[in-house]
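Of the protein chains in this complex, all but one are displayed in their positions.
Presenting chain A:
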Amino acid sequence: MKNLLILGAGTAGTIMANHLRKKMNRSEWKITIVDKEGDHYYQPGFLFMPFRIYSEADVVKPKRKFVGGGVDYLEADVDRIEADANQVHLKNGNTLAYDVLIVATGTTPVPEETEGMTGPDWRKRVHEFYTFEGAKALANTLDDWQGGRLVMHICEMPIKCPVAPLEFVFLADSWLRERGLRDKTELVYATPLSGAFTKPVASKILSGLLEEKQIEVVNDFNISHVDNEDHKIVSWDEREVPYDLLVTVPTNMGDPMIERSGLGDELNFVPTDKHTLQSKAHENIFVIGDATDAPTSKAGSVAHFEAEVLTENILAFTQGKPLPEKFDGHANCFIESGNEKAFLLDFNYELEPVPGKFPVPGIGPMSLLGESKLNHMGKMAFRWIYWNVLLPGHPIPMVGHRMTLSGKKLPEGVKAPQPLV
């Protein structure tokens, strides 16, 4: 019997387990998935918790429930991978041998990376919504908000769901309006990027939206430290942004287990072939989701597309065949823009988000890079799709892992990508 071991039962690991248990020969392969935590969080829901649009119960379910029969589920903390010996050491002292390993340990915010971030203001005036605990604490603080300077801030890139901070200020704007507090609140967006977003066409549109909503933008802001005494963040080039409430996205890093295994880059992300998802260092190690260093968004939608590619590649690998599938970097993200409207972005390694219709060319019904109520409904429907379609590994109709050009309008100056062969 051979062992296929999956580390991490988050979005990517769970989908992989559910794909592989249906496709692998289980008299030859034993599939095991390991995770240190019992609860599965619908992380996109963390954005809505501070505004009490989602309750805690909307976003948490037991992890085990989503891993289907035929897979051994193990709740344990992984200490390190010993790649040269094809084994994984657990913190409880046990070891697990593998023939094929899938690393799906994701990324988490590490506020300690920034001087002063976890000082006296932490969870009082300084908050984050990238964790369940953080989103809950921020909801309590917002309940008491009476106005002042509310600063949304990003420490450094890359972060998972790079549009989430923008969504937060857009939602905050409409939430404040509803409560009659918008006039009493200065909304500020401080980012290390030179624009609102990482890609030019979308960045321009989103910058326009920030301006329209009178949200002050501070660009190229690389944080050096948080000053808890004067309640301000200070950049390396000595600019200062005062806050009454700071909502920050701390540095996102891969799990420290990756560092202990000697498998990561400076942020503990695993160097990975961006098309095949094979680790660059070991041919029987594959990496998926937020744990990779692939140059696309760290997003659940990406993990979902990658899972289709990786399933085919793992099946081929276990049969000694060349890896057949190539991932093109496809990402598909809704952006909540407030007032129950949203944008939709669809892009890949080669093509930035451009306007158009999705998923049916010319018809939609959803519009790419345009604001609509329907996009918002799509985003809100996604929670159901996540629990019932995505995690069990069922295909989502009409949305394939390869990005398609049909339905997209390329603005002048944007080059069409070469199709992957």
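Keep in mind that, in the parts below, a contact is a pair of C-beta atoms (placed from the backbone, for glycine too) under 8 Å apart; a residue touches a chain by one contact, two chains touch by 3 or more; residues count from 1.
We take it that contacts and distances are computed from a predicted model.
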Which choice in "Transketolase family protein", "Alpha-E domain-containing protein", "Polysulfide reductase, NrfD" or "TusE/DsrC/DsvC family sulfur relay protein" gives the name that UniProt lists for the one chain left out? "TusE/DsrC/DsvC family sulfur relay protein"
Looking at the full complex, which residue from A:72, A:156 or A:312 touches the chain that isn't shown here? A:156
Filtering A:84, A:212, A:237 or A:412 for touch with the omitted chain leaves A:237
Which listed residue (A:198, A:339 or A:404) would be found touching the missing chain in the intact complex? A:198
Contact footprint on chain A, counting only the chain that is left out: 156-158, 162, 193-195, 198, 220, 222, 224, 236-237, 265-267, 295-298
